[in-house]
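For this view, one protein chain was removed and the others were kept in their places.
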Amino acid sequence: MNDWSRAVSARQADDSASSETFTGNHGLQIEEALIFEQDSPGHCGVDLPELEPFRSRLGGLERQGTIGLPGLSEPQVVRHFTRLSQKNYAIDAGLYPLGSCTMKHNPRLNEKLARLPGLADIHPLQPVSTVPGALELIDTLAHWLKTLTGMPAIALSPAAGAHGELCGIMSIRAALEARGDRRIRVLVPESAHGTNPATAAACGYTVDPIPADATGRVDRAALEAKLSPNVAALMLTNPNTCGLFEREIIEIADAVHRAGAFFYCDGANFNAIVGRVRPADLGIDCMHLNLHKTFSTPHGGGGPGSGPVSLSASLAPFAPLPWIVHGPDGLELIEHKTGPAEKSFGRLKGFHGQMGMFVRALAYMMSHGSDGLRQVAEDAVLNANYLRARLADDLSLSFHGSCMHEVLFDDRFLKDTGVTTLDFAKALIDEGYHPMTMYFPLIVHGAMLIEPTETESKASLDQFIGAVKALAAAARSGDTARFRAAPVHTPRRRLDETAAARKPVLRWRPDPQPEGGNKPLSTLQGREGGARRVAAGG
Amino acid sequence: MSPLRFTKDHEWIRLDGDLAVVGITDYAQSQLGDVVYVELPEIGRQVERGKEAAVVESVKAASEVYAPVSGEVAEVNNALAADPAKVNADPMGEGWFLKLRLADPKELEGLLDEEAYQRFVEEQH
Partner (left out) sequence: MRYLPLTASDRTEMLAALEVDSVDALFDDVPETARLDEPVDLPRAMGEIEVERLISRMAARNVAAGSVPFFIGGGVYRHHIPAAVDHLIQRGEFLTSYTPYQPEISQGTLQYLFEFQSQVALLTGMEVANASLYDGATACAEAVMMAKRVTGRRRAVLSGGLHPHYREACETYARFVGFGLSAENPLSGEDPARLVGRDTSCVVVQNPDFFGEVRDYSGLARVCHDAGALLVVVVTEVLSLGAIRPPGEMGADIVAAEGQSLGNALNFGGPHVGLLATRDTLVRQMPGRLVGQTVDAAGRRGWVLTLSTREQHIRRERATSNICTNSGLCALAFTIHSALLGEMGLTQLARRNHAAAVSLAERLEQVPGISLLNRTFFNEFTVRLPRCAAEIVGLLADKGVLAGVPVSRLYPDDDEVADLLLVAATEMTTTEDMDQLEAGLREVLS
């Protein structure tokens, strides 16, 4: 029996969560069909003027038949997406304690400035003379990021953190190839985020995992034992994924360099040290930053992000295109492997990078200033340690001593309760919180990684602490039914992920599929008989 | 029917005529959770002892299935494509993965017998 079927049994025993309404709606929570099920052929949410006849130049390759898109009016569309939005948790709605994600407040000033026509309505291929302000903005952002990291160069084009990792490792490989040095191994701690080994493999490297020591930090002896002329790089996250600062990082950097390898740092956790530590001072050769973590650009339900990579002097010549450099007549955009960029390893994506995120990040940094950014790190670390101290007796802390901006617990406190980390997280949802990061990092069992960020007030933290304490007590006192059934107060209960993976349904199709067993929609939406219209639709 | 043999990677193997049937153990399937997909090798492929022969996926994990012995893939369990749940329901029987034509039957002797495997599993906890 899997978790889902246990939950069904639990629900059947528990009536209070399902006082059914006639519509299936619950107050402000509306059951909303797919746009394809609300099709009014001939309807349109835009007005388009009539077209004069003209001679087509498509060479007879006109699209025949319909595309299959539904027609809706603007009111229907607005209502549809408004209703969808109401099913989402968000930072705007509450604390989002996801470890390593840095779910801080997303300032709206950033949104306003990103939409200025002079920044949003400019084309990457306009004559460069018509966009000097864009180059200025990018160069200003670069200056801020270089100063904060202490590194002499920065590659701004990567579109996300993982993309930035690719950029860093590609730069390293390009540098090694340029000096005729063929090394094929990359060292990656076992606690690392999955993108690290995936990136190394994507760049043609073999990955050697390094275990953690008893303090949760990378095992330096094991690491040094693996260094050899065959190792191209170490990929280290600092602070690491257990929320701990790698104390021996300078010694490790020295060892890596003595072995002729490069030191890549995953900067996902930069929020803990921004303004207080510069990666360059730790011996790092390249480090990616996540503008959508440390620098507040919005997560947008999964993207877009931006992952610029700071580079040492030895890696800078290989940085991907395009480059923005200070020329004799001002800022220049270099789009090809010429001049200073002749050794660039090439392009990672189209055009110039995530300009929309650059604007937002710069506005954020300017709003905080160097003093404010330093305060960000301090408050982030203080908030995480406050949670650590207040919850240490209720949950099981994985490692002793203070943490940085996030704190790691594991599931030992749930031993013999019949409640898993997953169950605990689902119960936390019912208490009004998005769960913390679960089952990561892999080096502890049933991990729970909590990162509050600096934009949570003490009152908000105290409320969260209260909820977690109550749940921990409930688990210990044997109230397993609560955990197994959870969540019960959400737009959907636990979903059958097994069925989703066994028989993938990845798109809407016009013909109704025969469903075995469970009805896919609530009874009011009359799926039987193949009806596509929804009676209660918008 | 010959006795079952096991590997430390939680595969089982049993001779059936001149072919050897390979699958994953009950312990393995319980660790994986609900199996959603199985990637089986092509017929005729040569597999090496200890190297990957198949992949088994659950919702949250994907695991390599290693060949307990070297040989040639003679048959695969196509029923798993339509019903991967067989691996959970009957891992030692209907949830079999593949049948090998052995390169070297003596390799079987290096594997764990049932008792040794049970002890090995108990030590995992």
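We just call them A and B in the order they show up, numbering each chain from 1.
Criterion: contacts are C-beta pairs under 8 Å (C-beta built on N, C-alpha and C of every residue); 3 or more make two chains touch, one makes a residue touch a chain.
Note that the coordinates shown come from a computational prediction; the quantities given were computed from them, not determined experimentally.
Going forward, only the chains that are shown with their structure count from here on.
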item	value
CA centroid of subunit A to CA centroid of subunit B, Å	37
Residues of subunit B that touch subunit A when the two form their complex	33-34, 36-37, 57-60, 84-85
In the complex, subunit A residues that touch subunit B	2, 439, 497-498, 501-502
